[in-house]
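Only one protein chain is missing; all other protein chains are in place.
Let's turn to chain A:
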């Protein structure tokens, strides 16, 4: 049983209404996130000497670049989404009924709400993604340092067989 399960089990069911359980779930996820950040920080300090290695420095830079690219892409999606909503608003014709008028207005608000929701969710996903990937990367560096392996890390060097054939031809 995990730490969180043990705490949940200790609280009587009657004291765990649905809302409280949801809040508890969110608290757990935040705790996980904080714990990951803390652990990542500690691990970073532990492997700092390895940063002297140009390969590690390059990988760290590539990680930062990837995050920047994701943020840039998300920004593009935001502006494209807004442009689409504005364009749709400009194309709206007059409504023949009051209900149709409100439906048209509501559709625009709903689309804007969805866009905001998507952006927020994507941002949270990216935050999780960075934490997990950074932690995984550091953990692999630590494992490699412990093993003092002479074997180079798994290569990227996976070449398409079709591309090879084309080159050979």
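One rule holds in what follows: contacts are C-beta pairs under 8 Å (C-beta built on N, C-alpha and C of every residue); 3 or more make two chains touch, one makes a residue touch a chain; residues count from 1.
To be clear about the criterion, contacts and distances are computed from a predicted model.
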Practice task
Could you check which of "Poly(3-hydroxybutyrate) depolymerase", "Aspartyl/glutamyl-tRNA(Asn/Gln) amidotransferase subunit C", "RNA polymerase sigma-70 factor (ECF subfamily)" or "histidine kinase" matches the UniProt name for the chain that's left out?
Solution key: "Poly(3-hydroxybutyrate) depolymerase"
Exercise for the section: Kindly state which of the options A:57, A:83, A:116 or A:132 is in contact with the chain not pictured. Expected result: A:132
Exercise for the section: Over the whole complex, note the residues of chain A touching the chain we left out. Expected result: 2-5, 28-29, 32, 35-36, 39, 59, 62-63, 66-67, 70, 125, 128-130, 132-137, 139-140, 153-156, 158-163, 166
